[in-house]
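All protein chains of the complex are present and in place, except for one that has been dropped.
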Amino acid sequence: MKFNLGCQLKYSLTQLSTLVFNISAINNEYQKVLQSHLQIEPQLVFDEYIEPYAKNQYFRLNAPSGKLEISYQATVELSHFYEKPDAIPEVLPGDLPLDTLHYLYPSRYCQSDKLTRLAQYEFGDLKPGYSRVTAICNWIYDNVSYLSFSSNQNTSAYDTATERVGVCRDFAHLGIAFCRALNIPARFVSAYAYGLNPPDFHACFEAYLGHRWYLFDPSRLVPQNAIIRIGTGRDAADVSFATFFGAVQMEQMRLFVEPVQDPDTTSQDTPAYTSEAIATG
Amino acid sequence: MKFNLGCQLKYSLTQLSTLVFNISAINNEYQKVLQSHLQIEPQLVFDEYIEPYAKNQYFRLNAPSGKLEISYQATVELSHFYEKPDAIPEVLPGDLPLDTLHYLYPSRYCQSDKLTRLAQYEFGDLKPGYSRVTAICNWIYDNVSYLSFSSNQNTSAYDTATERVGVCRDFAHLGIAFCRALNIPARFVSAYAYGLNPPDFHACFEAYLGHRWYLFDPSRLVPQNAIIRIGTGRDAADVSFATFFGAVQMEQMRLFVEPVQDPDTTSQDTPAYTSEAIATG
Amino acid sequence: MKFNLGCQLKYSLTQLSTLVFNISAINNEYQKVLQSHLQIEPQLVFDEYIEPYAKNQYFRLNAPSGKLEISYQATVELSHFYEKPDAIPEVLPGDLPLDTLHYLYPSRYCQSDKLTRLAQYEFGDLKPGYSRVTAICNWIYDNVSYLSFSSNQNTSAYDTATERVGVCRDFAHLGIAFCRALNIPARFVSAYAYGLNPPDFHACFEAYLGHRWYLFDPSRLVPQNAIIRIGTGRDAADVSFATFFGAVQMEQMRLFVEPVQDPDTTSQDTPAYTSEAIATG
Partner (left out) sequence: MKFNLGCQLKYSLTQLSTLVFNISAINNEYQKVLQSHLQIEPQLVFDEYIEPYAKNQYFRLNAPSGKLEISYQATVELSHFYEKPDAIPEVLPGDLPLDTLHYLYPSRYCQSDKLTRLAQYEFGDLKPGYSRVTAICNWIYDNVSYLSFSSNQNTSAYDTATERVGVCRDFAHLGIAFCRALNIPARFVSAYAYGLNPPDFHACFEAYLGHRWYLFDPSRLVPQNAIIRIGTGRDAADVSFATFFGAVQMEQMRLFVEPVQDPDTTSQDTPAYTSEAIATG
């Protein structure tokens, strides 16, 4: 399935400032970037960096006082790996690839160390496997209210577990924290997503199961097969779409995500909710 | 039912210090202090204070450097009011006595303001009344591990709701916070209790229902009809059994609580778990 | 010095709701209410309650769905007790009136138990007395940014000590917490205040020194002698100007505070910043 997607970001700077962006769709075997275009007004040189483990693409600008406009556009083809949920086991800590271990450790917004007992009470007796992470997502969906503007940049899974309100970012953080508390590696995903209203950057998470990273979205806001990954990290701190050093005011943010019609579209090739498991890495 | 109870507290002071104690059983219509004796070694003058609303008895000493020993002993007769749980409704905020309103507000260890959604999710749909507070206690018993030394003087209901471990004090704080979040006045009770092993000061709580204060103990450690109240307050901060200003080291603490056999004992007159509601104020 | 003051509060209710207000100026020997008028539209019966210790006046309404308008107006004469700051000592815990002790304990928004070392580091070596509380206020003024809308109903002194931003309520909570951490009883004051722009309810605090309650305002937003007390409590949880049970939306809030010109006005009889200590209780 192919998507056209992108964003237009307008800023006003009152002094020379440094900006770091993470808005490009990643390019890997599950998600091929067929073409992309980045335009910066005024024209500025920038540094690029592809994080070697997760392949997130960052670029950095030193921009002068005045207006700044970033336009990114890409066509991306998703070739997710689909699996039957029942066939996907958890991987024991003794068998995990050693480079997934740091996705077991607590992070700024996912204090799994403080949620261990809660996770055990709610999910400790469930059958290990994909279905247990589904149970985590269902619990979040059932027990946490989705409410725009109910949380802020400081809100963490520890808060959300008790305050029971948040947005997609908070839902993802709580899902990650519960997984880690159960010894399932989990990581944060920032994404473009088809069907969000109003359009915005989306957040969900991946859990490492059956020796793949599978996608989970406890917010249920969009079909999982229409989530185009920008970056993965331990939590939102790693994949902020824009980080500023200086004096920067956002003036406008526009996003778009559209499926590209293909003559040979199959049934899996339309954005649709699915009960199948989708591996993204 | 009558009890002999008391405590022996030994301290070592390295300088002139002030100590405030709240260890005397209160005397009210539900709990009559038949006799009591307080002994202080060395002999010191002390100030006494009975808090007018809750009737807690505090006494304060200014004690010199050296050893200090406090011995308190009393015989107390409990005349609790018993009621069928089904007959006890909640009182609407519009009908609450105005002097109970401050037991609806959040306090240091009972941040009901941050637990509102959790309380609504877990208990919001239950039938109002005594049975809803019982459901709160059952939830705490089922979802929080009782573990000695698992919490400290800073631990609050907000922590316990998520960390799911604590002692009787934490269980009481969480019960209080949930009640307040549902607009049920609730207060902390410090107590002597028959059957604690090892003997220690106990903590439970009271909720205002059916125009009385009813006793609840989510720890289930002792029979409710064998709890002899020392003090009530918003939370543990109000009824610490001992508060020090200076340099004071506890060296020993001994408590005892024993039922006094009476020729005319009825069935309600032995320490026993009961499904009846017990009003204590 | 005399003031005309009052407020007009407009609400929209979508169901029968209970509202508790604490908006009346207290009447005591330092602050005499010469006349007052409370008007409720539609006309409704209400319950009144004067809290016996602090003399706060609460009233409660059960109001039907629809519009509700509360108008309060009063003329108040302040007769504060003035003292030279140098003459005001701290009171040792062993000499404190026993009914001030609970203003030493931590409360919801003033976690003095967690700020003890910080208070000791910053103020522990200062000379005890009124000047030490002044030093606390100066520290808050110098180290915390006053920024409207920077905090919310959950924000506490523990947060403000580290996040270093807040409004008058947060400044007061931090002042109280520091005092208690140094064994100085302190309590929250809600007030009308002359000179706030935009007009709003004000918050400051009182510390118990030299056997009186002295007023402190680390926000420095208004002259201390133009602060007319509504209520005192352990912290903001006790003296919320309006508490709702039901479905209540505020539509408008207007306040006014105006000095009343008197023929025989002396120099102390105009709103003015002063270095003298002002006792209010």
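In this document, chain identifiers A, B and C correspond to the written order of the chains, with residue numbering beginning at 1 in each.
The working rule: contacts are C-beta pairs under 8 Å (C-beta built on N, C-alpha and C of every residue); 3 or more make two chains touch, one makes a residue touch a chain.
Predicted model, so just to flag it, every value in this text is computed and none were measured.
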For the chain not depicted, the shown chains it touches: A, C
Touching the absent chain in the whole complex: find that residue among A:Tyr82, A:Tyr105 or A:Tyr273. A:Tyr105
Looking at A:Tyr49, A:Tyr82 or A:Tyr273, which residue reaches the missing chain? A:Tyr49
List every residue of chain C that touches the chain not included in the displayed model. 114-115, 117-118, 120-121, 143, 145, 158, 161-165
Hidden partner sits against chain A at residues 18, 20, 47-49, 51-52, 58, 60, 62, 92-94, 98-99, 101-102, 105-108, 110-111, 113-114, 153-154, 183, 237-238, 240, 243, 245
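Everything below uses one rule, namely that only the chains that are shown with their structure count from here on.
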Taking contact as defined at the start, I'd like the list of chains shared as neighbours by chain A and chain B. none
Farthest chain from chain C, going by the mean of C-alpha atoms per chain? A
In whole angstrom, the CA-centroid distance of chain A from chain B equals 47
Using mean CA coordinates as chain centres, what's the chain A-chain C distance in Å? 46
